[in-house]
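Mind having a look at this structure? Questions to follow.
A protein chain is absent from this complex, but the other protein chains hold their places.
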Amino acid sequence: MKHFTRLVRPYIVWMVLIVVLPLLLIVLYSFTTGGNELVNIRFTLDNFKKIGEPIYFDVFKKSMLLGIVSVLICLVFGYTLAYMITKYSEKAQNFLILLVTIPMWINTLLRTYAWISILSDNGLLNRLLVLLGLEPATMMYTDAAVMLGLVSDMLPFMVIPIHTSIRKIDKSLIEASHDLGAGNFQTFWQVIFKMSIPGVINGVMMTFLLSISTFVIPKLLGGGQYMLIGNLIETQFISVGNWNFGSAISILLTLLIVIGISLMKKFDREEKEENG
Amino acid sequence: MKDAFIELKGLTKNFDSQQVLKGIDLTIYRNEFLTLLGPSGCGKTTTLRMIAGFEEPSGGEILFDGVDISKVPAYKREVNTVFQKYALFPFLNVFDNVAFGLKIKKMDKTVIEHKCMRMIELMGLKGFEKRDVSSLSGGQQQRVAIARALVNEPKVLLLDEPLGALDAKLRKEMQTELKRIQKEVGITFIFVTHDQEEALSMSDTVVVMNEGIIQQVGSPEDIYNEPENRFVASFIGDSNIIEAVMKKDLLVSFDGFDFDCVDKGFKDNENVEVVIRPEDIDLVKPEEAKLKGTVKTITFKGVHHEIIVETGNRDYLIHTTDYFEPGLEVGIRFGPDDIHVMYRMDWE
Partner (left out) sequence: MKTKKARIASAVYITLCFLFFYLPIAVTMFYSFNKSKSLTNFTGFSLTWYARLIEDGSIMKAVYVSITIAFFATILSTVLGTITAIGLSRCRKVLKDVILNVNNLPIMNPDIVTAIGLMILFSSIMFEKGYLTMLLSHIAFCTPYVITSVYPKVRNLDPNVAEAALDLGATPFQALTKVLLPMLKDGIFAGMLLAFTMSFDDFVISYFVTGNGVQNISIIVYNMTKRTNPTINALSTIVILVIALTLILINVTPAIVKNAMKYVTAGLVFIIVFVSVFTGMQGAQKTLRVYNAGEYVDPAMLEAFEQEYDCRVVYETFDSNESMYTKVKSGAEFDILIPSDYMIERLIQENMLQPLDWSLLTNADGLDPAIMGFAYDPDNTYSAPYFVGTVGILYDRTVVSEEDLKDGWELLRNEKYKGNLYMYDSERDSFMVALKALGYSMNTSDKEEIRQAYEWLLDQRDTMEVVYAGDDVIDNMISGNKALAVVYSGDAAYIMSENPDMGYLEPAEGTNEWCDGMVITDACNDTELAHQFINYMLSYDVAYANSAYVGYTSPILAVTEELAGTDFEGINSYAPDFGYGKNEVFRYQETEIKQYFADLWTKVKAY
C-alpha cells in the first residue's frame, strides 16, 4: 500500500509554503526592528521587553480572564443545552442541532451589529424596559455586553462537540450504571459526564481560541476603551504600524494558546491514565 | 425446594403500535438457572429488560417475592445485568469497573477492596486489576462484566446473550464457567439466548418463546423430548415433523399406516402432529419396516452420518453411525416411545 503515501507530498509542499513560512516571518519580525522594510532589519529583544510593561500585561490579564469566564459560561449553558437535546428522539435531535448550526453560518459581524441594536441606549431591550415602566439601563460598552456577544458567538462551538460525544455514548452504559444502583444524578456524573469529556475538551478548546483572539466583538460591543490582545495586535498592525511589536504579541499569543491546549490535552490524557 | 421468587403476570409490551409481548405468565424459582430461548424478535430480551427495569411494561405485573416492582426504577432493584456487549465503562480500569456499584452504594473502602478482589479472583482476573478494559480479550471482558454484576450480590443475575460475541471454543468454556459460578454463588440466573444448544446444556429450566408468546416451559429434557408444538420441535434440534391423525389413545396414523404410540388424552380422530427425532430412527432392511424408501443423500457429520431417505410421502431425516450407499432401498423403523404426538397449531 505504498502507493498512497505519495498522496501527502503536495500537502507537505503547500504546508511549508503557506503555514510554516508565514509563521517564521512573524517570528523574524518579532525579533527585529526596522519596520516593514526588510532591508534595514536589526535583531533585538525590545519588542518582547515592551510586552512586560504594566499596561500590556494588564491587557493580557484581562484577555485571559475574559476568555476563561466566557468559556466557563459557554460550558455551563452549552453543556446543559447539549444534554437536554440528547433527551429527544433522533429526528428531533437532528433538527435541534441544525437550529444550533444555522447561526454559525451567519456573519459574526452582522450578529454583533444586531446585538448593538438590541443593547444600545435606545435599543430594543431598553424600549422594552420603558414599556414595562422600568428605568432604562446602559448596557453597551460594558463587560456584560462583550461577554454576551462572545457567548452568543461561541455557544454553538461548545454545544456541537458536546452533543456529539453524549449522543455517541452507548445506551447500555447508562443502563449498566442504573443496573449497578446509580440513580439519575449519579449516572450523569459517573458515566455520562465522564464519557463526554472528549467533547467538552474539544468545545473548550474551540471557544477558548475564539475568545482569546477576538477583536471585532470587543471593539463593537465594548467600545473603544475595550482593549484585548486581539485589539492590541490589530492596532499595532493597522493603526500604529508597528509590525515588529505586533508580531511579538502575536507570537506570545500563539505560545499562550499552544500551552493552554497542551495543558488541556495533558489533562485529558491523565484523566484516562488515572482511570486505566 | 421449589420456591416461587419472581412472577410475571400477563406481561405485555407495546413499542409504538406494535405489540412485542403478548401476555407473558412465568414463575421463576429461587436459585434456578432459567433460560429464555427463541429467535430474534421473539420478546426474550424485552422480557429480561423489564425484569431489569430498563423498560416499563405496557400491562401486567412483575412480582418479586409477591411485591409488584414494575414501577421501581432500575437502580433500586436487587438485580444486576451482564450486557450483550458487556457495556464496560471505557474510562475506568478493571478494578474500578468492578467496584462501580459498591462505590455508588458508598461502601467502606476496605470492604470494597476486599469484595472486589475476591470477585476478581473468582473470575480468574487476578493481576489484571489495573488494566484498561479495552486492552482485554473478549473472554476477559466477559468476566469483568460478570464480576461487576455479581460483586453487588444481587438476588438475580440477568444475562443478555453474553456469549454471543465469543468464538466457539471460548463459548463452550464460558458455558461451563457460568454454570460453575451459578452453583458457587447460589442465586437465580436468567439467561437470554437464541442458541438452543447453549440453552439445553446450561439451564435448569428453558422457556421457549416466539412472537411475544411463551411456547413451552420445561426442563431441557422435556423441551427436547416432548416439544409441545411444531415451533418448539423445529427450533430445538433437527426433527421430522409429520402431520397425523390420532385414531384413538395410543394409536396414531400417518403416511398411510397406523402406529402404536404412548400418547393419550387427545380426542379420537383429532388432527395432530408427530415429532420423530432423527437419532430415534433406525434404518433396516426394507422388509423389516412399515415405511420404505430410498437413500437420497448421506453426509458425514463427525460422530454420525446424516441421511435423507426419500419415501412416497416425504423425506425423512435420520442420524446413524452406519453407512448406507445412496440409492439403496431401506426400511424406516421407530418404536412407540420414539413417536411424540403434539397438538396441531394453526398459526403457521
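Note that the chains are named A and B in the order they appear, and that numbering of residues resets to 1 at the start of each chain.
Rule of thumb we're sticking to: a residue touches a chain if its C-beta (ideal position, glycine included) is under 8 Å from a C-beta of that chain, and two chains touch if they have at least 3 such contacts.
Remember, it's a predicted structure, so these values are computed and weren't measured experimentally.
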| query | When the whole complex is taken into account, which chains on show are touched by the absent chain? | reply | A
| Which of A:70, A:177, A:196 or A:213 contacts the chain that the document leaves out | A:213
| Of A:12, A:45, A:72 or A:263, which one is in contact with the hidden chain? | A:12
| Residues from chain A at the interface with the omitted partner, ascending | 1-12, 14-15, 18-23, 25-26, 29, 35-36, 38, 55-56, 58-59, 62, 77, 80-81, 84-85, 87, 94-96, 98-118, 120-124, 138, 140-141, 152, 155-156, 184, 209, 212-213, 215-216, 219-220, 223-227, 230, 232-235, 237-243, 246-247, 250, 253-254, 257-258, 261
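In this text, only the chains that are shown with their structure count from here on.
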| task | Quick one: report the Å distance separating chain A from chain B, using the average Cα coordinate of each chain. | result | 56
| message | Give the list of chain B residues in touch with chain A in this complex. | response | 52-54, 73-76, 79-81, 83-85, 87-94, 96, 100-101, 104-105, 130-133, 148-149, 152
| remark: So, in the complex, the side of chain A touching chain B is made of residues 170, 172-173, 175-183, 186-187, 190-191, 194-195, 197, 271-272, 275-276
